[in-house]
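Below is a structure I'd like to ask you about.
This part shows subunit A:
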Amino acid sequence: MNKDTLIPYIGVVTDIRQDTPDVKTFRVVSPEGGKVFEHMPGQCAMLSIPGVGEGMFSITSSPTNKEYMEFSIKKCGCLTTWLHAMDVGQQITIRGPYGNHFPVETDLKGKDLLFIAGGIGLAPLRSVINYVRDKRENYGDIQIVYGSRSKDDLVDYQEIIDEWMKDDGIQVNLTIDNPQEGWDGHVGFVPNYVKELNPSLSKTVLICGPPIMIKFTLAGLKELGFTETQVYTTMELRMKCAVGKCGRCNIGNKYVCKDGPVFRFDQLGELPDEY
Partner candidate 1 sequence: MQVNENTNFEPVIVAFCCNWCSYAGADLSGTNRLNYPTNVKIIRVPCSCRVNPMFILRAFQRGADGVILCGCHPGDCHYTSGNYFTRRRITLLYSMLDFLGIERDRTRLEWVSAAEGAKFAATMQEFTDAVRKLGPNRRLEDLRCRKQ
Partner candidate 2 sequence: MQRIGVFVCHCGTNIAATVDVKAVAEALGHEPGVVISREYQYMCSESGQNLVKDAIREHNLTGVVICSCSPRMHENTFRKAAAAAGLNPYLVEIANIREQCSWIHKDIASATEKAVILGKAAVAKVHLNAPLIAGESPVVKRALVIGGGIAGIQTALDIAEAGFDVDIVEKQPTIGGKMAQIDKTFPTLDCAACILTPKMVEASQNEKIHIYSFSEVTDVKGFVGNFTVTIKRKARYVDETKCTGCGLCTEKCPMKKVPNEFNMGLDNRTAIYIPFAQAVPKVATIDPNYCMMMKTGKCGVCSKVCSVGAIDYKQEDKFIEEKYGAIVVATGFNPINLDKYDEFAYNQCADVVTSLELERLMNAAGPNGGTLLRPSDKTHPHTIVFVQCVGSRCDDEKGKPYCSKICCMYTAKHAMLIREKYPDTEVYVFYIDVRTPGKNFDEFYRRAVEQYNVHYIKGMVGKVTPKSDGKIDVQASDLIANEQLHINADMVVLAAAIEPDKTARPLATMLTTQMDTNDFFTEAHPKLRPVESATAGIFLSGACQGPKDIPETVAQGSAAAAKAIGLLCKNSITCNPCVAHSNELMCNGCSACEKVCPYGAITYQDKEFRMPDRTTAIRRVASVNPAVCQGCGACTVACPSGAMDLNGFSNSQIMAEVDAICK
C-alpha cells in the first residue's frame, strides 16, 4: 500500500533556539539524518505530538539548506506550549510539504523584492529571504522591513544582524512599536514605517504579519501606488488534513492548505472576506 499523506514521518529535534520570550526555533531532521522531505519557500508542514495535537507550521528554513528544516513557533495553544517545553532529542511527527509557495522561480525571478513582516510573521518570509540570498543572482534589490513589539520580540534578531545586514544589496529596516532602552533604531508601527520609507513602485512585495498590520500596510502601499497584483501574502486558518479534503480552511472555494497559503492580493480580493 502506498504511504498515505495523513500518516506522518518521524522528525528529531536537534536544536532549539529561544528567539523571543514566546518564540522558539526548532531544527528538525529525520532520524536517519538529513531532511525529512524537500520543500519550496512558503510551504508548510504538519507537526504533531501524538496525543497533544497536530498543527500547520510554515517551514522557516530555506530549501537551499540541505541539512535540516527549521520551524519558528510562537507559543499560543496546547500543542505549541508542549513544543516549547521540549528538549533536544525529542521526536515529533511531521508530514508535508503542503500548500503552494512563493513563486520564487517564476513571478519573483529578477524582481526587486520588498519583504514586510511583523512579529512572528517573519517566519514564513525567512525561508524566502534566505532562498533569495542563496540565489542572489536571480533577484534584484532586496529590502526587508521588519517590526515587532519590542527589541526582544524580533525573531531571528541574531541572524538579521550577523548575516542579512552584512549582505550586499540587502537593505534591512527594523522597527519596534515603543521606545526602549538600548534601541537606537526606528520606533513606530510597520505600516507607517513602510510609508516613511517610500519604497520604489518597481518592487514586488511579500508581506506577512498580524491581520491588522497587513490591512494597514496594504492600504499604505496602495496609497504609495502599489497595485494588488504586486503584493503577496501567506495565510493561516484552522487546518486538519492539510490536503484540501477535511473542509475547514477554505476561503470561498480556495483551500488555504492546498491552494494557499500564498496568495496574491488580487486573488484574495476575489474571495469572500471570511478569514
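The definition used in the following text is that a contact is a pair of C-beta atoms (placed from the backbone, for glycine too) under 8 Å apart; a residue touches a chain by one contact, two chains touch by 3 or more; residues count from 1.
For anyone wondering why these and not others, all candidates are chains of the complex that A comes from, given by their letters.
For clarity, every value in this text was computed on a predicted model and none was experimentally measured.
Participant: Among 1 or 2, all from the same complex, single out the one that touches subunit A.
Facilitator: Result: candidate 2 touches subunit A.
Participant: Please give the residue numbers of subunit A that touch candidate 2 in the complex, ascending.
Facilitator: These residues of subunit A touch candidate 2: 82, 85-87, 90.
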